[in-house]
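In this view, the complex is presented without one of its protein chains, the others remaining in place.
Lettered A, B and C in written order, each chain numbered from 1.
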Amino acid sequence: MVNPQVDRSKPVEKQDKDLAAKIVKETDAGIVIRGARMVSTLCAYANDLLVLPSTSLATSKEAELYAFGFSAAVNVPGLPAVGDPPERRLGARPARFDETDAMAIFDDVLVPWERVFIHRDAELCNGLYNRTGIMPQIMHQFATKNLAKAEFMMGLGFAIAESTNIDQHLHVQGMLAELIEFTEFSRACLRASEADAAPSSSGVMTPAAMPLWTVRMMFPKMFVRMCEIIQLLGAGGLVAVPSYAELAGPVAADVATYFQAANADSATRIKLFRLAFDTAVSSFSGRQQLYERYYSGDPVRLAGTLYGLYDKDTYIDRVAAMLDDLEAHHQREGSRPNPSAVAGKG
Amino acid sequence: MVNPQVDRSKPVEKQDKDLAAKIVKETDAGIVIRGARMVSTLCAYANDLLVLPSTSLATSKEAELYAFGFSAAVNVPGLPAVGDPPERRLGARPARFDETDAMAIFDDVLVPWERVFIHRDAELCNGLYNRTGIMPQIMHQFATKNLAKAEFMMGLGFAIAESTNIDQHLHVQGMLAELIEFTEFSRACLRASEADAAPSSSGVMTPAAMPLWTVRMMFPKMFVRMCEIIQLLGAGGLVAVPSYAELAGPVAADVATYFQAANADSATRIKLFRLAFDTAVSSFSGRQQLYERYYSGDPVRLAGTLYGLYDKDTYIDRVAAMLDDLEAHHQREGSRPNPSAVAGKG
Amino acid sequence: MVNPQVDRSKPVEKQDKDLAAKIVKETDAGIVIRGARMVSTLCAYANDLLVLPSTSLATSKEAELYAFGFSAAVNVPGLPAVGDPPERRLGARPARFDETDAMAIFDDVLVPWERVFIHRDAELCNGLYNRTGIMPQIMHQFATKNLAKAEFMMGLGFAIAESTNIDQHLHVQGMLAELIEFTEFSRACLRASEADAAPSSSGVMTPAAMPLWTVRMMFPKMFVRMCEIIQLLGAGGLVAVPSYAELAGPVAADVATYFQAANADSATRIKLFRLAFDTAVSSFSGRQQLYERYYSGDPVRLAGTLYGLYDKDTYIDRVAAMLDDLEAHHQREGSRPNPSAVAGKG
Partner (left out) sequence: MVNPQVDRSKPVEKQDKDLAAKIVKETDAGIVIRGARMVSTLCAYANDLLVLPSTSLATSKEAELYAFGFSAAVNVPGLPAVGDPPERRLGARPARFDETDAMAIFDDVLVPWERVFIHRDAELCNGLYNRTGIMPQIMHQFATKNLAKAEFMMGLGFAIAESTNIDQHLHVQGMLAELIEFTEFSRACLRASEADAAPSSSGVMTPAAMPLWTVRMMFPKMFVRMCEIIQLLGAGGLVAVPSYAELAGPVAADVATYFQAANADSATRIKLFRLAFDTAVSSFSGRQQLYERYYSGDPVRLAGTLYGLYDKDTYIDRVAAMLDDLEAHHQREGSRPNPSAVAGKG
């Protein structure tokens, strides 16, 4: 759950319009929260919201009010009441919008102390994912989902290409090979993360992080390209796909005749092309692309995070050692080092 | 109107499933057409279908049956009858599917000779666009539409970026600059085509073709990138946009408060982000991308067409002359020519 | 002439290592300059260096020392002395490195007042290009050069493709069509800038700026792609190209036999492929790519400049007006506006 977009050029505690969930009061009973968080996949059947730190916080006095972690029960009007938890009256009230995305609005919700996990502790918030070693586990789940998606898109691409015999063209084979590459990339990274899994400091078996970071960073662009490939394979055939209803309606005979493909009868072809439309052209597809791009964080910031945590010195040192060796070699030979010489005619 | 996709590895006259519109009989009254054509933007209020040659045809006996051009009146069940043309009984019957795309099915339609413009003449079909000099006119209309689209996408991008102040980030300015480039590219090409317009051999003022070919080939990819940029600018904010109804519904007060952006109240921001969603995430957007990619022909084939018609020899000759000059120069100097020497350390 | 790279995260006046050319003294005779400037194409036969403002300056007291414009005579050891200008003793001394790039080092050079054009005036420096209206003229020269380069690369691509008959493949035609697009893009923008040329406020006929900005921003990436296409067309054939010498050496007969292409004898093919190597694989090519990317400024900063100067409000206002119209329309109809409805099934 992340803070709402208001002024994306400023940190949460510097906003002119103060809309993000924050601590507005502390009482003997607990903390009182006011404001909103965005939820990307709110489960409609949830009883509880687990509100954890989102983006990195400053360690200032003002930012402290946004430095919390807690759980609160949900009271969703219009959903079947599951039990009747006392927290219902707290007023945690998610507004429901399209897809299953939502904004959770906390209207002076009192969170009892026993449900408060982090309180005014920016440092704890910022280090939460690293210290618990949970990130590789989450990324393993990402990658598993991504492999399933890639296999599906690839199978769909194969099926479309075969149905109209376009897989005989070299440039179509090129796009189908890309689908294979993206799938096997995801599978290989997942496999490598498992092959080098090891217990974390707290004894939890943890997959190797780097192969999973690779998927996390590279898959979103691959997914967008996969959607594009499905579009390019379906081409004009995606433009005028009849609905299922028309298979049985007054023009049924024409539909059965004229929507055949070389290797598929009309019913099969329509099913396949509607699936392709849903997968790669529809609002559902657009939202999927958006989801892959943002669900694990703003990719521009993520790149900074990856660069920050990566062991850079090992590789810088190797380059330095190489240059030193070269220099030493040339000094022994009595000549000035000349890296260009290494490159032949460089 | 193009032939339906069946077996895309074979020309129309070699299909195992013979579904494309073709001449099945010739009578004193006219030609009889059976089969289908795909229509990308059938106007629901049309009285007549103008059926012109689509993709390039072989000049064989078999292909001749697909080599025609004619007009036929439309009888669309469920549409207001506009007059009552005699051709209605001919049975020209377009099936209507989603968007305004359709397949027109000719169920043994008799086309009277006075409505037949081309008959069994593949050569005439294939050369139609070139001989009439109509292509630059059509491409000018494409490019005008594309400029309007680009201006709209650019304005939308500016508006989104300003609303949440993200235009202060360098990488966001980079994407906004891309929108500017695509717009000004379209405008410059259109302008150049007009600046060098000249009367065609039949005396029609005709815009210069090459600047318009450039738009035709390059704009589809730019349009897809423009949609992507709108997605990247809206980011997570595109995921949970309330509907208009919610501005007045039971959660109206929360919506008014929590969907503000730095520089926009909730109503404005919701309008803007819904527009962005429709433009760059929705099925409407997906269909637009498909349209830009295919409405003027399969881009892979188009590239071949452009290469085929382009004046290549002028440029090849210049390269040859340059190499000859170089050789002559070196022979005068008494040395073997060495192009590499020109490149300095190359 | 730009300041040397030292710490690229800080402006010139905040550098810990103070190496950029700056004013170190002012005397009755003139200003004394110490420090360096990078020169991308120092003409070896120049008598004078014209040192003008480079990147944007702060308007602080410290930055003032870097806010100047002047000319100084060159004294290049090892170059033929052209006349014997009094400024020689000033010590302006460019160090010469590879290509014709260089760093000009000012070793307490006294610049007489009559050669000082701008003095401690950051505002004048920053606005220089805009106020003089010189930028469109410079960009017109860029674009002219780029068109010539594109025509050359395109001709070379055609010649290579024909020599081994690969232009029969669709994917090769696709790459050749890209070369055509890049060339015609450059030509169309140049043409549009001329078609809309107009006298500037100081009465100088000035080409329209936006078509030229488009070339400035888009051509560098196109040039890199053009080099890549030449590589992809030449493919393995670029790997083992004999030198010219071998056409006449001991293996001349074998070279004459075995380096033929389908449509070219060995001598022609070797000339052509060596030219392709120099153009797209060699150090000369690498340096050209670098040059196109940077000679007119850091592209990341340039995008910000373009965004800054562009007339954004016109387009934002149009989007706003569209949303207002839509709302007004729906209010007249007694219903809530719903932009999504516009998009059909969006």
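We take it that a residue touches a chain if its C-beta (ideal position, glycine included) is under 8 Å from a C-beta of that chain, and two chains touch if they have at least 3 such contacts.
Keep in mind it's a predicted model, so treat the numbers as computed, not measured.
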Note = Touch with the missing chain holds, among A:G35, A:P136 or A:P211, for A:P211
Message = Using the document's definition of touch, tell me which of C:N126, C:S243 or C:T305 contacts the absent chain.
response = C:S243
Query = Residue-wise, where is chain C in contact with the chain that is not depicted?
reply = 2, 4-10, 15-17, 19, 35-36, 38-40, 77, 93, 95, 97-99, 101-103, 105, 107, 164-166, 168-169, 171, 224, 228, 231-232, 235-243, 246, 250-251, 254-255, 257-262, 277, 280-283, 285-287, 289-291, 293-294, 298, 300, 345
Remark   = Those residues of chain B that touch the unshown chain are 169-171, 174, 283, 345-346
Query = Which parts of chain A are in contact with the chain that was left out?
reply = 98-99, 151-152, 154-156, 158-159, 162, 167, 170, 173-174, 176-178, 180-181, 184-185, 187-189, 191-196, 210-211, 213-214, 217-218, 243-245, 247-248, 268, 271-272, 274-275, 277-278, 282-285, 300-304, 306-308, 310, 312, 315-316, 318-320, 323, 327, 336-340, 342-346
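The rule is simple: only the chains that are shown with their structure count from here on.
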Query = Approximately how many whole Å separate the CA-defined centres of chain A and chain C?
reply = 38
Multi-chain contact residues (two or more partners), chain C = 170, 174, 283, 345-346
